[in-house]
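Of the protein chains in this complex, one is absent; all others appear in place.
After this line comes chain A, so read on.
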Amino acid sequence: MATNSQSRGFQLQDALFIGFCATLLVALKSMLRLRLGLSGHSMLLMSFFYLTCYCTVARVGAITACGAMAGAVAAILGVGKGGPILLVKFLAPAIAMELTLLLVQNLLTLRWRLIVVAVAGAIVWSAKGLLEDLLVGMSWQVASVRFAAKVGSGGVFATIGALLVIPVVRRLKAHDLLYRDSKIDQEL
């Protein structure tokens, strides 16, 4: 793909790819929920699609945009439970991943960067659950155990999702679908 435009905001094709990824995330999430019913499995899809957007679009804000789109699409399609709260459910891990990415952008190799960012997303995703549990009046011991279980399972799934991103990005590069001057393209 041609070189990346430095104009403000995302290019339309990038915005559309983010939207497609968000929609596919929501659709797959709704299907997997019925089949698996495992706690934390949603972090697999979330980290995979968020990080794919980051690697493909190669711009700050791609993960947050994907999270916001996924929340909006889920609320519109009625997938998941929680109505308007769905927006926070998708957006909170996305913002955490974006911020972590800004911190570790120049510190780690691509593989470790993706893993660290995915685990950060899983921790925030679990923290949202902890906050909900405490607000509904669970004892802090039970809430802590649930939080630890969610961090553990969510972290494992998020790491698997992050590791799946690199082969995808390599394949996109093989199809000349990555921006040629982007940092990700140079790292592969």
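In this text, a contact is a pair of C-beta atoms (placed from the backbone, for glycine too) under 8 Å apart; a residue touches a chain by one contact, two chains touch by 3 or more; residues count from 1.
Following the convention adopted for this analysis, contacts and distances are computed from a predicted model.
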Given the choices "Cobalt ABC transporter permease", "Proteasome subunit alpha", "Aliphatic amidase expression-regulating protein" or "Insulinase family protein", state the protein name listed in UniProt for the chain not shown.
-> "Cobalt ABC transporter permease"
Thinking of the whole complex, not just what is shown, which of A:58, A:104, A:127 or A:164 touches the missing chain?
-> A:164
Which positions on chain A touch the chain that was left off?
-> 9, 11-24, 26-27, 30-31, 34, 37, 52, 56, 65, 69, 72-73, 75-79, 81-86, 132-133, 135-139, 141-142, 145-146, 164, 167-168, 171-172, 175, 177
